[in-house]
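Of the protein chains in this complex, one is absent; all others appear in place.
So, chain A:
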Amino acid sequence: MNAVANYNFAYLDEQTKRMIRRAILKAVAIPGYQVPFSSREMPMPYGWGTGGVQVTASIIGPDDVLKVIDQGADDTTNAVSIRAFFAKVAQVQTTTHTAEATIIQTRHRIPERKLEAGQILVYQVPIPEPLRFLEPRETETRKMHALEEYGLMHVKLYEDIARHGRIATTYAYPVKVEGRYVMDPSPTPKFDNPKMHRSEALQLFGAGREHRIYAVPPHTDVVSLDFEDHPFEIQHFEHPCALCGAEQVYLDEVILDDRGGHMYVCSDTDHCEERREAGHVGVLGMQEAAE
């Protein structure tokens, strides 16, 4: 990360914050619509979620408590760096506990713990346009959104069914917001789509390279696209978390050795730790205890 000497509070200058804040307010008023904004250079590469960082920098205040996750983990390089960045440029308190955070910036996952009123979830979005792979021209996708022409999207999903017998998309699975805009929920696994539906929290999305901000206010309908004969389904995991025994959570495969040994554990590390602290034990945790 480059030097961030002589920065304003939260790094961005006030003029930039005002521009981004105006875009955020319009995004909230038009749920699911992508508001263009003039993205700024941040002292980190684009792949690091500069859109999310700019949104967080524009909303954060001295009383906020910030959590940053990459996949579901607080301790990856990306999450640690962004958290350290805001601790330095905005002197805010940071946390790894979902319940304590007022702002949660995320790259992929939505925490397993139900978010509460007053919390803001900020997504780092690489590709905000759900129609991009159907139509590369921005002028055309804008027209399609304007006219609510989403037939091609359904055709694409149906082709999936024809080819694979099911909708094969597992990440960035398109949703319809409040019955109007089709929206890309960023590279979250489709497992998390139902958590966006009528969430108590405000959800803000920032795409730095693509210069777009969009939003889902609390209590807003977010419905995954599907078909009557092929309804939307989330991923199911056969085993509970090996460490904490949690079921109905998103699991990551962890390789244990070079002989093919592996286990499935919570992707949300905070959720897993809290469960273990509360005394929940998974299969592997039991072995450890027995050894």
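Heads up, the rule we're going with is that a contact is a pair of C-beta atoms (placed from the backbone, for glycine too) under 8 Å apart; a residue touches a chain by one contact, two chains touch by 3 or more; residues count from 1.
Keep this in mind: contacts and distances are computed from a predicted model.
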Per UniProt record, name of the chain withheld from view ["Peptide/nickel transport system permease protein", "D-sorbitol dehydrogenase-like protein", "Methionine import ATP-binding protein MetN" or "Protein phnH"]: "Protein phnH"
Hidden-chain contact residue, picked from the options A:29, A:87 or A:155: A:29
Full-complex contact with the absent chain, from A:153, A:167, A:182 or A:202: A:202
Which residue of A:116, A:135, A:178 or A:273 touches the chain not shown here: A:178
Missing-partner contacts on chain A, residue numbers: 8-10, 14-15, 17-19, 21-31, 33, 35-36, 58-62, 142-143, 145-147, 178, 180-181, 202, 215-220
